[in-house]
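And now, chain A:
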Amino acid sequence: MAFKIDVQNLNLFYGEKQALFNVSLGLPASQTTALIGPSGCGKSSFLRCLNRMNDVVPNLHLEGKVLLDGKDIYDPSVDVVDLRSHVGMVFQKPNPFPRSIYENVAYGPRIHRLFKDKSALDQIVEKSLTRAGLWDEVKDRLQQAATRLSGGQQQRLCIARAIAVNPKVILMDEPCSALDPIATAKIEELIDELREKFTLVIVTHNLQQAARISQKTAFFHSGYLVEAGETGELFTTPKDERTQGYITGRYG
Partner candidate 1 sequence: MTSNLRKRHRQEKWFQRMGLFSLCLALLFLGIIFGKILITGLPAFFKTEIEAKSAPQHLLNPYAQYVDQGKWTAASDAVDMYYKNGYPGTLSPQDSQSIEALKSQNKIRLSFNGAFFTHSDSSAPEMAGIWGALLGSLLTLLITFLTAFPIGIGAAIYLEEFAPKNSHIYWIEATINNLAAVPSILFGLLGLLAFIHFIGLPRPSALVGGLTLGLMSLPVIVVTTRASLSAVPFALKEAALGLGATPLQVLFHHVIPSALPGITTGVILSLARALGETAPLLMIGMVAFIATPPSSFLDPATVLPVQIFNWSRSPEMGFVENTSGAILVLLLILGLLNGLALFIRKKFETHHGF
Partner candidate 2 sequence: MFKKEWGFLFFIFLFGFQIAEAAPPLRLAGSSAIFPFAARVAEYFHYKTQEPTPLIEGLGTGAGIKLFCEGTRELDGVMASRPFTETERKKCEQQNIDFQEFKIGQDGLVLIEKKGSQFFPIRIEDLRSAIAEKVFVKGQCLKNPYMIWSQIQPSFPVLPLRILGPAPASGTYDVLLEKIKGPCDSLLRHDGIYIEAPANENLIIQKVLTAPHTIGIITFSFYEQNKNRIRALSVNGVLPFLKTIQDGHYPLSRPLYIYIKLNDLSDHLNRLLYMREFTSNDAIGKSGYLTEKGLIPLPQSEQRNIQKDLAQLFKTGGSS
């Protein structure tokens, strides 16, 4: 199986402080990879390296390679703006733009000029909302403010927004931690469906969720990638005792 994203020997520094130590991880295409670990272990920092969102952090310094379809995204010739249209992100707390539902989804295609005319854009919006499982609920009120949706709906809107630019990879940073169980279930269902077209990488605190939705899991601890492997195996027969300890709830 080819790795959509192949991280090789990644070392991440915030100024003098090192956050990630020689991490090497392959993220398989058309699969969901879960990143788990205790608070502060570096899994979110790692995630943000995959679409260079860490670039906005001052004093950031990075060593190693992150290959997307074989090309290092940290190569100077890479345009960050273009990269992010291929690697999308959904954040922990839903953050729709304070605009209409339609405009939220349409924003990505607009700035990347992905459509020819209005009807093409309408189609993109409908397709994205449908894929995000939101279309039926909002099709009659596309011009309404996005902030009037419920938390779960807003998050699905953010997913639709990310999908609209047709990325290769979707990164999700604890997408359900701010949502209630019903909304969480809906999103987990969605994640399973999205796997068909996209590669997903999800940071989560919820071990049961990781076990439910992912095919590969990576366990981080204090900036080190302790163990990574097929989800079933990692959860039933972890190779490292730290992994064992985290999974059984001894700490974390």
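Throughout what follows, a residue touches a chain if its C-beta (ideal position, glycine included) is under 8 Å from a C-beta of that chain, and two chains touch if they have at least 3 such contacts; residues count from 1.
The set was built so that all candidates are chains of the complex that A comes from, given by their letters.
What you see is a predicted model, and the numbers here were worked out from it, not measured in a lab.
Chain contacts in this complex place chain A in touch with candidate 1, from the set 1 or 2. Against candidate 1, the residues of chain A that register as touching in their complex are 51, 53, 56, 58, 81-85, 88-89, 91, 93-98, 107-108, 111-112, 145, 147, 158, 161-162, 165.
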